[in-house]
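Working notes for the structure below.
A single protein chain has been omitted from the complex, and every remaining protein chain is retained in its original position.
As written, the chains take the letters A, B, C, D and E, and residue 1 is the first residue of each chain.
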Amino acid sequence: MYSVCVRDHFMIAHSFSGDVFGPAQNLHGATYIVDVEFRGETLDEDGIVVDIGRAGQALHAELETLNYRNLDEEAAFTQKNTTTEVLAFEIFERMAARIRDGSLGAAATRLHSLRVTLHESHVAWAAYEGRLDTSAAS
Amino acid sequence: MYSVCVRDHFMIAHSFSGDVFGPAQNLHGATYIVDVEFRGETLDEDGIVVDIGRAGQALHAELETLNYRNLDEEAAFTQKNTTTEVLAFEIFERMAARIRDGSLGAAATRLHSLRVTLHESHVAWAAYEGRLDTSAAS
Amino acid sequence: MYSVCVRDHFMIAHSFSGDVFGPAQNLHGATYIVDVEFRGETLDEDGIVVDIGRAGQALHAELETLNYRNLDEEAAFTQKNTTTEVLAFEIFERMAARIRDGSLGAAATRLHSLRVTLHESHVAWAAYEGRLDTSAAS
Amino acid sequence: MYSVCVRDHFMIAHSFSGDVFGPAQNLHGATYIVDVEFRGETLDEDGIVVDIGRAGQALHAELETLNYRNLDEEAAFTQKNTTTEVLAFEIFERMAARIRDGSLGAAATRLHSLRVTLHESHVAWAAYEGRLDTSAAS
Amino acid sequence: MYSVCVRDHFMIAHSFSGDVFGPAQNLHGATYIVDVEFRGETLDEDGIVVDIGRAGQALHAELETLNYRNLDEEAAFTQKNTTTEVLAFEIFERMAARIRDGSLGAAATRLHSLRVTLHESHVAWAAYEGRLDTSAAS
Partner (left out) sequence: MYSVCVRDHFMIAHSFSGDVFGPAQNLHGATYIVDVEFRGETLDEDGIVVDIGRAGQALHAELETLNYRNLDEEAAFTQKNTTTEVLAFEIFERMAARIRDGSLGAAATRLHSLRVTLHESHVAWAAYEGRLDTSAAS
């Protein structure tokens, strides 16, 4: 299996609902350093698993829609705790949609799965990994 | 699959037995930077795979029982080389027991596996990953 | 010159005032990874420039008063942009006060300066460094 | 599953062929920081999954044959884009051969797979992972 | 003293002339991860030592003129070894010129020095630091 991974980041405010979160129930914030790993079994004729330039641009474009926001006020996250796990899944879904709509180019059709990791500090991170539902493209 | 990972460290002395270890047969020591990755397929109603606060506290408590010790004199490791691999497995076993005894809270029952990585320097690490034998809890 | 440095972090929400900040005028947030470097010319009889245990505890205690807050609502920062530079200076001032009030122990009296660095992402950080005004202790 | 990983690096020049590469079609270069993860299910009687000393030496020896070269002029890569993915696979193949020829010692016979990761910058990496075809050793 | 630092990278081919360089006399290449630290004694009324957005854009623009090149063929480096030290100084000079020509905005006039660090691998880096000759702006 081949992987290519690109890194970027975004900075947001949010609060959590639920006793388990303790002081994180207050409005606070985070820098998330995001790694998106694109995975496939084979390379194309150019020798790549995905166009890394396009992959980085697509990730940056998605993160721009979250960057410098208060997630408590974003429609996408109404009634939802935007934990690191939830945000990792959200970015997985968005990058999967970008792959399906062709934003990452023809090479990306050979990808079968993604792993999205969000580093919230030097001592904690969360990730979501899953298969790309290619049939959903139809 | 969702993952949450926390990082901590401990500092020990030890020696190894066996020609393969060369100069590491001498009494020496190491700082181990420890990453424990908690894995499950689903999130609970709060949007978490595990209570990261409790996870970090449980890891810290376990590492405190090893920290600032000479492992050659610890009963847990009699007649055993405390290689990085062996220590990764040891911490896996201890964290699995913590999950089974409820120390990590109710959310942790959805975890199915752990990966424990010990960084011994900037150029070497070892890891153990395995499934949580939940039936062993009974 | 000797230095000892400890690392910790805090996570806050804030917004900035001024056109120069562009989208960062919105309420957003950050994880700050904080390095505090304690500097002196000599070691004490134990061979240390500062008690690293106390240094880490003092830093952690200060960061806890900022952690999980919306800095826009904190009295300490009224009418002030809490830029990374401003926060680095704030933590410098607080750690200097801790040294003067004896919280870091007797060894700390030999310290002559501090450097406080706040990493706001993997691609940007800010710092403040300055001398400890020991006469201000009287 | 146990893993042991060693890190080293090499520095090369190369160019790529294909419109997808944009300015990287020019002769340019890279530092690749290489992580090779050796994986097996069990430890030997010494408590190791592989002799980490020999593993590091074998990796270093292989990277020396690539280091300080212009890959466009190396016979091994004729008519081939030496993308990060392609180089990760190349190093996988070479390390697998080293394991089969006994260079990593007896413990290495218990290894079942490798993961080779090449970091080309602080924001991008590629990897190849695969099983060791032990029958190919006969 | 306040500092703000931004990080970016570039990837080049080059060769060195001189026995001291051994195999690095061959055409090879490197990824350089570049940190530029901007330093001044005071903050402006917005609470910044430099507009970090403009600083990052200016650095990126300069690195683009070097990225994906064979430095042996660049006019700027004729008859010169483009060692990591030499490149650190080159980027220092270019960023100093950007500050003098106003590209970094009004806040940058309070800067008095820069430190440019180029990481060539995980085990080696070089830097150049110096004062900004503000009189040279006239």
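Just a few scattered comments:
Quick note on the criterion: contacts are C-beta pairs under 8 Å (C-beta built on N, C-alpha and C of every residue); 3 or more make two chains touch, one makes a residue touch a chain.
Here the structure is a predicted model, which means the values were calculated and not measured.
Within the full complex, the residue among B:L27, B:A61 or B:A76 touching the omitted chain is B:L27.
Touch with the chain omitted from the figure is made, among E:Y2, E:F38, E:Y68 or E:Y128, by E:Y128. Even with one chain removed from view, subunit C keeps its contact list with that chain: residues 1-8, 43, 46-49, 51-53, 56, 105, 107. Subunit E meets the missing chain through residues 16-18, 20-22, 80-86, 88-89, 117, 122-130. Across the interface with the omitted chain, subunit B contributes residues 7, 9, 11-14, 23-24, 26-33, 67-70, 120-123.
One rule holds in what follows: only the chains that are shown with their structure count from here on.
Comparing A-C with the candidates D-E, B-D or C-E, the pair whose contacts agree for more than half of the residue-numbered pairs is D-E.
Set against the Cα centre of subunit D, the chain with the most distant centre is C. Computed centre separation for the pair subunit A/subunit E is 32 angstrom, with centres defined by C-alpha atoms. Of all residues in subunit C, those that touch two or more other chains are 122-123.
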